[in-house]
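Note that this complex is displayed minus one protein chain, with the remaining chains in position.
After this line comes subunit A, so read on.
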């Protein structure tokens, strides 16, 4: 049975990244924007794992790529925790999560 090639994996992850980017641009709810950011990070992880599988080192996958994914997942988890704490603090101050209403820093 034929197996999927590296190009297909990279293309799929590129599409996933584009969907995340579209979400960040289109959506107005700051929590959904945050979810789309996570989606973009996940897409980058997929390319890293695909390259790790493609670049074999002595017959085994190159685990440096997967190490990078491990650290990305850890940092993303910490980022979500702090980001959601900021959103809750913001909601307490302004009673909104719509980015159209959060323009105090606009010049």
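Assume a residue touches a chain if its C-beta (ideal position, glycine included) is under 8 Å from a C-beta of that chain, and two chains touch if they have at least 3 such contacts; residues count from 1.
By our rule, contacts and distances are computed from a predicted model.
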Q. Looking at UniProt, which of "Ger(X)C family germination protein", "G3E family GTPase", "Rod shape-determining protein MreD" or "NADH-quinone oxidoreductase subunit J" names the chain we cannot see?
A. "NADH-quinone oxidoreductase subunit J"
Q.
For subunit A, which positions touch the chain that isn't shown here?
A. 1-12, 14-23, 25-29, 31-32, 34-36, 38-39, 42, 45-46, 49-50, 52-54, 56, 58-61, 63-64, 66-67, 69-71, 73-82, 84-89, 91, 96-98, 100
